[in-house]
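Shown here: the complex without one of its protein chains, the others still in place.
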Amino acid sequence: MTAAIRLVSVQKHFGGISVAEDISLEIHAGEILGLIGPNGAGKTTLFNLISGIHAPDGGEIYLGDQPLSRLPIYKRARLGIARTWQHVRLFPTLSVLDNLLMGPRDYPGAGTDERAAAILARVGMSEARDKMPGELPFGQQKLVALARTLMNDGKVLLLDEPMAGVEGQVYETIKQVVRDEAKAGRAVCVVEHNVSFIRDLCTRAVFMFNGRIEQQGTVEELLASEKLAELYFGGKKGETRS
Amino acid sequence: MEYIYSVLILIGINIIMASSFNLIIGYGGLISIAHPIFFALAGYCSAIVSMKFGVPIPLAIVLGTLFSTVLSVALSLPSLRVSGDYLLIASIGFQLGFVEVIKNIEAAGAASGLTGIPALYSGPLRSPAFVVTILAVAALVVWLVHRMTHGDYGRAIQAMRDDEECFTSLGRNATAIKVAIFAVGSGVAGLAGALYAHYSQFLSPEQFGIIQSGLILTMVVVGGMGTTWGPVVGALLLTALPQAITFVNLPTAIMAPLQGMIYTGLVLLFLFVRPQGLMAKKVRQ
Partner (left out) sequence: MFELPILLQIGWTSLATSTYYVLFAVAFALTLKVAQVWNFVQAGVMGLAFYAMYAAMLKWGWPTAAGFTFGLAVAVAAAVASEVWGYRVLRRRRSPGLLLFIFAIVVAEFVAYLLSLLFGTEPQSLKKSLVSEVHLVGGVAITAWDLEALGITIAACAALAFYLRRTRQGQFMQAVADNGELAELYGISANRAYVIAMAIAAILVSIGIYLYGTRASMIPNAPLELILLAVIATILGGIGSLAGAAISAVFLSVLQSASILVIPSQWQSSLTYVVLFVVILFFPTGFRLPAWMAAKMRAR
């Protein structure tokens, strides 16, 4: 089976520091891959490299068989790379519905209003469709951002800390959506500090540290690893950062 | 009466220039000072093809407008591909450079100006006909800019200005939108220039200097960037104001810099005291 997305020896430096060092990674359709690692490990940077915000210094990224590194950001999105942001980033001057309408691969596109309504219903946010993002509590903003990403109907879904600052009903909704998206055949990659979320959802996980992949395997293997505990939690195993 | 017609025409031209510049700077968030040069390029192009090649005037006006549009794409596409900042720099080069070039081209009348441009209308009703044409075009332009910046396309422009990186990551081509905005805005300036050429029948490099850039910018900033009616109000006010000054008979050596100081001084004043301009209700964050 070919991978939905494949990174081959991807490298990136910022000034003197290496934030991606020889990263090779595959994510398959239908899989949920957990990407974990302490602050500054380079997780967000990896998403930025895949989505085209940063150009790699070396290596290549393939979507199916298509090399991406020469394509601009928007073309990658149109090929089916959809992502969320660690800092939500809704358009503050557009309503929730209009935020979603920016999301499909073709804009304005036919039938998008109906799709937007359906997706809003899926994340339980139909009521908020005409509100401005600033009027919503943080958790609901995250749901809207997730919904906007779903409008892409992409092949690859990159979620940057979807659970940070989220609890209760919103937490459950996001979990369900992520599960369903993988079932629908998307390759999902989740950056999360929340270990129980990773444990519940991910089949496989990758541990990053200082721009390198330190270890990969099943979630159980990673969580049992001494090295991870040491690098991540400074020895105190089982704790998570909020 | 002739005086009133000429002021009305000037107001119409300035509304067209300010509205189209507002599209570029206020809605597109693209800074360029080269707006007057697109006015000039179309004016000269239209004048020359009608004088030298006998092209009928309406067709010449269309050609002039297209000429400005095409050149605006040639300016904006390479600079915008790098970053928004480069557009300003390229536009300064474009503005100063083309004035220099026009001054050296004999066929364009060089520094002393191009005379004998055929008029679009002639006869006793010439002036009112021009007034109607130009005010109608002005109204059309205000409507066009309003349409472009509201509705689906307008929302996309808004989102692009809110957060360009996020916008492009959703699959939207921000560069294409910016180039389109710049091309439409510059094309409209070109249309104004071509109409003006066949009204005044005279063009000279002095008419498109950096002082005009300052004037148009003042109209937009004072009226309110990114509003439909701001540039219209700005154009009305700032066309009337210098008319008032011309009644005080000052020598040009004092007059020209004084006008320039008033325009730039007003921009600075508004920038700090009322950055949203006259027509905006609240400060947009």
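Things worth noting here:
Letters A and B mark the chains as written, and numbering starts fresh at 1 in each.
Everything below uses one rule, namely that contacts are C-beta pairs under 8 Å (C-beta built on N, C-alpha and C of every residue); 3 or more make two chains touch, one makes a residue touch a chain.
Please read these numbers as outputs of a predicted model, since none were measured by experiment.
Under the touch definition stated at the start, the shown chains contacted by the missing one in the entire complex are B. One of B:Val101, B:Ala136 or B:Ala240 touches the chain omitted from the figure, and that residue is B:Val101.
Per the touch definition above, the residue from B:Leu88, B:Ala119, B:Val132 or B:Leu278 contacting the chain not shown is B:Leu88. Against the chain not shown here, chain B presents residues 25, 29, 31, 33, 78-79, 81-86, 88-90, 92-94, 96-97, 100-101, 104, 210, 214, 217, 221, 253-254, 256-258, 260-261, 264-265, 267-268, 271-272, 275.
The rule is short, and it goes like this: only the chains that are shown with their structure count from here on.
Each chain gets one centre point, the mean of its Cα atoms, and the points for chain A and chain B are 44 Å apart. Of all residues in chain B, those touching chain A in their complex are 152, 155-156, 158-159, 162-163, 165-175, 284-285.
Within the complex formed with chain B, the residues of chain A that make contact are 51-53, 72-74, 77-78, 83, 85, 89, 91-94, 98-99, 101-108, 148, 151-152.
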